[in-house]
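Of the protein chains in this complex, one is absent; all others appear in place.
So, subunit A:
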Amino acid sequence: MFEYAPAPESRAVVDIRPSYRLFVGGEWTDSQGGTAHKTVNPASEEALSEVVWATEADVDRAVGAARKAFGVWSALPGSERAKYLFRIARIIQERSRELAVLETLDNGKPIRESRDVDLPLVAAHFFYYAGWADKLGHAGYGPDPRPLGVAGQIIPWNFPLLMLAWKIAPALACGNTVVLKPAETTPLTALLFAEICQQADLPPGVVNIVTGAGETGAALVNHPDVNKIAFTGSTEVGRQIARSVAGSGKRLTLELGGKAANIVFDDAALDQAVEGVVNGIFFNQGHVCCAGSRLLVQESVAEELLEALKRRLTTLRLGDPLDKNTDIGAINSAAQLAKIRELSEAGEAEGAERWSPACPLPERGYWFPPTIFTGVAQSHRIAREEVFGPVLSVLTFRTPAEAVEKANNTPYGLSAGVWTEKGSRILWMADRLRAGVVWANTFNRFDPTSPFGGYKESGYGREGGRHGLEAYLDV
């Protein structure tokens, strides 16, 4: 047996401070009454650092700093704002190894993903929107579209730095200033990003980072001087936010949950379809809102595909996220692990058949093996609720029309995948699938030029591409 010796990426490249304060008005400031909380490495449960959970008063200060900076920042010519964004993008590239290691430590995702997927996309997003900053008059929103003002941005823990980039880059390019709250379990890369803003000499107050949990987020959402709320996270919290801002005049974009169908036809390129299914649900431990968590496979090829899929799963490497050969890292938190376990048990109880490859789990930390449920019915909870973990539900279909019907039969509508060698069928399916993104013969591919967002309970508004500008312009 060809065993791979451990190949860990060095932690020495990153310097984590024992505690962090709030980044407001371009400097590190003390919280007024906020309590300190540990942030842990989910792969080992080791405490990495302490961050403060910002209070209403802190949020008020941050919004004040952003408001003060808005006048200067929005008055800068677009070409000047672009210079700052290009500079930030370059610094991110230069410090990408440091950022990748920190992301992996705080989040639990494999270094291969933070190094090869997250960080290149983060830099690309800043480069892309830097390019728009002086061309807003040509974006199709009138000759001189104006920014909205102060944007309050709340991001999730699954792609901490990438979601920060999706939020901050377009906001700044359009001339807004921001107060961003990272998730409570993954605040560290956002705090390192604050250092990068200082390094780039970004004017004080243009970017403010307040750490905290739900209450901090609520304070930001309810602050009267915020003009725009952008949220990525659960549908449940998204609903609360929508209620809170209703009637306040604040603009709102929501990017929420999903239960995407990955649809494999019998004429698909089988080996690549298997790779796509694996990448669709096991990428980032399934902590992906657009994850292909429902596999819809044509009955005539179901047995063959499942056999190939199971064979492929036995080669997945689960373990130390810092090891360069790890495919599946740690579940981000104890709470998320409990949720995945609960839904998996419900799947078994409802009669679906559970399968995982032989896969020893590390003793410490939060871990869940890659899992497949077969014999799943549309009515099962694991076919309807977002698991947000490495759990795939397999359903079958007989005809293209049935595939569309089953794929659309969900309250969500974020993404879908179609696997077939027949081009006309791809177009036919894409026309009928009610999902913001339809991938053809690939899955979980992202690009800053491509808009992303959902139908139905998956949210509204688009991020990325020219469309992503609209969320930060007064149009």
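Assume contacts are C-beta pairs under 8 Å (C-beta built on N, C-alpha and C of every residue); 3 or more make two chains touch, one makes a residue touch a chain; residues count from 1.
Just so it is clear, contacts and distances are computed from a predicted model.
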item	value
Protein name as given in UniProt for the chain not displayed, "Thioredoxin domain-containing protein", "Deoxyribose-phosphate aldolase", "Legume-like lectin family protein" or "Spermidine/putrescine import ATP-binding protein PotA"	"Deoxyribose-phosphate aldolase"
Residue in contact with the excluded chain [from A:3, A:144, A:363 or A:431]	A:3
Hidden-chain contact residue, picked from the options A:324, A:354 or A:384	A:324
Touch criterion as defined above, residue of A:25, A:160, A:276 or A:365 at the omitted chain	A:276
Contacting the left-out chain in the complete assembly, out of A:201, A:304 or A:447	A:304
Where the missing chain touches subunit A, by residue	1-7, 112, 116, 267-272, 275-276, 304, 315, 324-325, 421, 441-442
